[in-house]
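Excerpt of the complex: some chains, original placement.
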Amino acid sequence: MALHPDRFFSPEPSQRQVARLLYAHVADLPLVCPHGHVDPRLFAEPAYQFESPLALIVLPDHYLLRMLYSQGVPLESLGVPTLDGTPYERDPRRAWRRFAEHFYLFRGTPSGIWLTHIFESIFGIQERLSAETADLFYDHIAARLAQPDFQPRHLYDRFKIEVLCTTDTATDTLEHHMAIRQSGWHGRILPTFRPDSVINLDTPDWRANIEQLSACSGIYIHDYRTFIQALETQRTFFRSMGAVASDHGAASPYTEHLSYAEANFIFQRALRGTISADEARRFTGHMLIESARMSAEDGLVMQLHVGSWRNHNPRLLRRFGRDKGADIPQIAEFTRNLKPLLDAFGDDLRLTLIVFTLDESTYARELAPLAGHYPALKLGAPWWFHDSLNGMARYFDQVMETCGIYNTAGFNDDTRAFLSIPARHDLWRRAACNWLAGLVVRGIVDESDAAEMAVELAVGLARRAYRL
Amino acid sequence: MALHPDRFFSPEPSQRQVARLLYAHVADLPLVCPHGHVDPRLFAEPAYQFESPLALIVLPDHYLLRMLYSQGVPLESLGVPTLDGTPYERDPRRAWRRFAEHFYLFRGTPSGIWLTHIFESIFGIQERLSAETADLFYDHIAARLAQPDFQPRHLYDRFKIEVLCTTDTATDTLEHHMAIRQSGWHGRILPTFRPDSVINLDTPDWRANIEQLSACSGIYIHDYRTFIQALETQRTFFRSMGAVASDHGAASPYTEHLSYAEANFIFQRALRGTISADEARRFTGHMLIESARMSAEDGLVMQLHVGSWRNHNPRLLRRFGRDKGADIPQIAEFTRNLKPLLDAFGDDLRLTLIVFTLDESTYARELAPLAGHYPALKLGAPWWFHDSLNGMARYFDQVMETCGIYNTAGFNDDTRAFLSIPARHDLWRRAACNWLAGLVVRGIVDESDAAEMAVELAVGLARRAYRL
């Protein structure tokens, strides 16, 4: 199907008309991408070429894999490599056909929206993907991938990206970022400091991660004090490489201040491999406060993503590894859990803490009220499953009345699917303009206010929240 | 008021127009009724006649009783029989008048919608029910009930029912189902296996239920092993009588795998009448996994309804017994609670587990993500209070983006009010077509996709999920 010029707008003519006008203001603004998971390697090699339509579009996208798997399509048949020696489809074209046969599953889903946008606006294909058209799509896309103007650096410009932040583990040497800077290319690809694998003491291979942290920081970590020093050293390194933010993932937003002695006691037990689940939880809660302290001091914006139960399906994890679509959200609670952190740094104007949730019941009940009071707190964009048309509508509906747009951090695309970035910003901008148009036609804001707000939501809030 | 031909559709003309077209595709499709509580006796006797307007419409409908009671109308005055000897209204016409006087309470509620539909489309009455028209309604309905074309078997055909599943306790002898089959009538009335009263060890009269299970299965139950055998025997019997599904009610979706020794220990304690609340809870959790195992093996689709606090009002229970509108929903949690069951059978393509919730905050947060990953899991239709126009809209809004329509189980009417079945399917089909029309006018799916999806939502998904 062809992309509808008024897609995602209310069908009501007066609202649609206002939405269209507002969208015209923001449609061509550059894309500000302060949080995502694109591989920096794409930009490190000037002539980087994507491998195959399958490797480009299907394999890295856990949204696609989960939906196909839920309908009984074995991941092996989609060409997902196995870790346990089970045979899997090696022919990317045959795996692509399996995907194409099941494309109807994505009707009415964000994946359907993004893929339709990619096929039409990036590859110029207006057909519908299906068993019949699988090869046509495959051939056409494969041919495009081979052309020089399809190299990521060209696409970066074509997409009008202003800045793209990646997510990099705390022990990363940032070699690709280094290569990008040294190449003299004008693109702005920035690393983000993600210390989960050393902060969450129950991470698999935590001991090895600590050794890596020792190695890359040059600080021999043997107690809590040296651990903190090493983290601070790496933060300094990341900042020197352009980082503007850190990112933290946790099962819950639990925070608790531990004394030095307690923190060191737990850390030492972790070094000896005798940590309990509760100790790990408390240590993470303490390190969130400690990370807020570091952020207040060094200026890295602190992002906190909570509520994902990673690798919920152990059978899938054993066979295929992480990030295959088996992470499941959980209930979250912020009013009580964040209080120790907010007691310490909630009023600190040096800190920006951006919180993301998977539990929408916390939007109106906890997060908007908290962000509408604490100067340090901002509410992040609708995350993951909620990064969708209805998810955005619910976010605007439940958040904005209480904290206003100015206590939110605008949009981020949060994707590892580079090609989907324009589609995701387009969806957000249209959803935002449609929401604003709804305010205008209901007499709540006037068109000039709405136009300013549209620009803020498209680029301004993200730029300011992330100090870009 | 007359039934509006465009009822439940968006008033916006372009969306309404598409909704109308889509609805025209599905309005006359047969009714697939895979889950409900209609009494099979209605079809066992070819010339079954409904007793009175009161007995037909008011007394079995706990939605009506609760609302009337909430406004201070004593159930005695509505003709609800008492268990404790309290006098109650014996004249159905006078009780009907009490109901009619309070019909205004149902303005804007699903009961109001269903009753208006029944009065007009089944009885041809377009007046408004009130104190003034109470007798007119009563006389008209009573006259219709006496006519042969109002016998349930005639209505089954008039309603275009394709299949109607009842809900039958595990110890039921299915005599009415037997009579239906033996009568040679073409209607398809199927039993559903509901073992709550023997699986939930804290059920009142559990010991007597076990004795009944022994009796009907022919297996003397004296330990956990014989208990399982008896259940399996009854499942086989139900399947031989056409059953396609089991149904399970539980306060929460808690699941836990017990060893044989543990399960047997708890079961033996229950036989001796010394069970604790926690043991009962754990045993139910274990039996949910065990029921999933049986379903994987024998092919009965497993339905799980969780979150109802039955008989919340003890005074009402003592005087009037169960099912009088005093069941109240509770918070539910699935990501953690269902994990042991999903660890064991979530990837098993032989199993279909259909989950129903009363806690809508779990739709987008837990259930849609789970159903959008695990092949065995499907999400059931909006249940009970949520089987309403807004409840459906919230369901479409919060569920479909994440798990797509194909991981849902379509619609079921879940009613003991036989006459309301067409009204309930009509509401669902209209709500579904209106939702799809919203996708069309926003450029998310095209009309041909929407037309296919409308048929799936009306009949296809339910047929496939229940293997009908």
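A and B label the chains in the order they appear, each numbered from 1.
One rule holds in what follows: contacts are C-beta pairs under 8 Å (C-beta built on N, C-alpha and C of every residue); 3 or more make two chains touch, one makes a residue touch a chain.
The structure presented is a predicted model; accordingly, all values stated were derived computationally and were not measured.
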Number of copies constituting the complete assembly, 2 shown: 3
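Criterion: only the chains that are shown with their structure count from here on.
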Where subunit A and subunit B are represented by their mean Cα positions, the distance between them in whole Å: 40
Subunit A residues touching subunit B - in the complex, by the definition given at the top: 1, 3-4, 6-12, 66-67, 69-72, 104-110, 112-113, 309, 312-316, 325-326, 328-331, 358-361, 385-386, 388-391, 394
Touching residues (chain side subunit B, partner subunit A) in the complex: 10, 12, 14-15, 333, 335-336, 339, 342-343, 346-347, 349, 361, 364-366, 368-375, 377, 397-398, 400-407, 438-439, 441-446, 449, 453
